[in-house]
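Quick one: the structure is below, questions incoming.
This part shows chain A:
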Amino acid sequence: MAEIRYTTADPKGVLTGVHYMDGNHAACEGALAAGCRFAAGYPITPSTEVVERFAARIPTVGGVFIQMEDEIASSICLQGGAWAGLKAMTVTSGPGLSLMMEHISLAACLETPCVFVDVQRGGPSTGLPTLPGQADMQQVRWGAHGDYEIIAIAPSTVQECFDFIIDAFNLAEMFRVPVFFMMDECVGHMTEKLVIPKAEEIKVVERRFTTKPPEEYLPYKPDEDLVPEFPYVGKGYKFHVTGLTHDERGYPVINAEAQHEMCWRLVNKIKKNAPKIWKYEEDQVEGADVVVLSYGISARVSIKAIEMAREKGVKVGLMRLITVWPFPSPRVKEIASNVKAIVVPELNIRGQVAREVERVTAGTTNVVRVPHAGGTVHDPEVILEAIMEAAK
Partner candidate 1 sequence: MAKKKFRGLVFIKPERCKGCEYCVEFCPTGAITMSDKFNSKGYHYPEFSAPDKCTGCGLCGMYCPDFAIYGMREAVEEG
Partner candidate 2 sequence: MSADAKYENPVEEFLRTDRLPHVWCSGCGIGTTVNCFARAVKDCGIPLEEIAVVSGIGCTGRVAGYLKLDSVHTTHGRAIAFATGLKLAKPDMHVVVYSGDGDLSGIGGNHLIHAARRNLDITVILVNNLTYAMTGGQVTPTAPHESIATTTPYGVFEDNFNLPYLVAACGASYVARWTAYHVVQLKKAMVEALNKKGFSFIEILAPCPTIYLRRNKLGAATDELKYYKEHCVIQNGADPKDVGIDLLRPDKIIIGKFVDIDKPDYITAMNEHLSKKLGDKYVPWGV
């Protein structure tokens, strides 16, 4: 069985030192530190700086960047790079993510390890290219057709844009799944201190290449953790993989049995391994009357609101999601059973993550949405009001 192989970062890609840069640039540096050596992208505000920096850095690190003709091309070009054996990413925002949907489905079906960075902006349609939103959260999970599960991570600070994109690449390799790095325009364009450690302090997961010889290798025969080993291109494996429903050999099999096998495994691969994937941060949740559950830039604003509420004597905690998908349902259910209310501020109107909280808590607590159409971040006072109201 192919085990998860850890190694330390290749120093060529690690810009060790103390920096002052914005989230987009930090994400690029994190990708390089994680071992990303292939990127295909298309310009779209507010994400473009990630690939612009990559284009400038990669020639001296060793790798390739190509600006493709559109997002549809980028979203499959990076998979070509990934199948060739490289860690690969693409970068986009809302409208580009919408274009990428078919290839997200392909990545999930082929089980391509890769990272999609989405620096969210106001939508719908062309929307607010230069202003923040968090309205792609459901799209990233359900937007592509068919049954599959993906991983989505939301950083809140520039440091996290660096640290957590490394996690994103590691998870992509561990679970052979597309991982979505859900930034937003605010986090992407804010400038903060970034500390990049020495390469030997950065833990990186290697590609789960097969240890079997070509005659024994099957592209989609899963290991115990439901993840199949990855083939080598160019070493005589002569594998075939297809986006059609397929069996362990990788050959298309067009019937309900094969569909059942394949789709359940794609879903369970993430669901059953979710405990290894969940990452969240809690502050004073134990004993709280109200918990604010948020992610990305909205979580940072929430910290201010929570501070103000605590000054008024409210016992309020923060549950900050770092992995948004898979959703940490057991922990959220547990919190719900102990609190009066969960307040969910996010930069979208329809409660894209709030509705997941509502669903998993199933009426055991009061879920208070704090929606916002985007374009700027919440006023902390608005979140404070929601907390105060919920605490009554």
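Behind the choice of candidates: all candidates are chains of the complex that A comes from, given by their letters.
Structural remarks
Going forward, a residue touches a chain if its C-beta (ideal position, glycine included) is under 8 Å from a C-beta of that chain, and two chains touch if they have at least 3 such contacts; residues count from 1.
Remember, it's a predicted structure, so these values are computed and weren't measured experimentally.
Comparing candidates 1 or 2 against chain A, the one that touches it in this complex is 2. Within the complex formed with candidate 2, the residues of chain A that make contact are 12, 37-38, 40, 59-64, 66, 68-70, 72-74, 76-86, 88, 102-103, 106, 110, 231, 233-244, 251-252.
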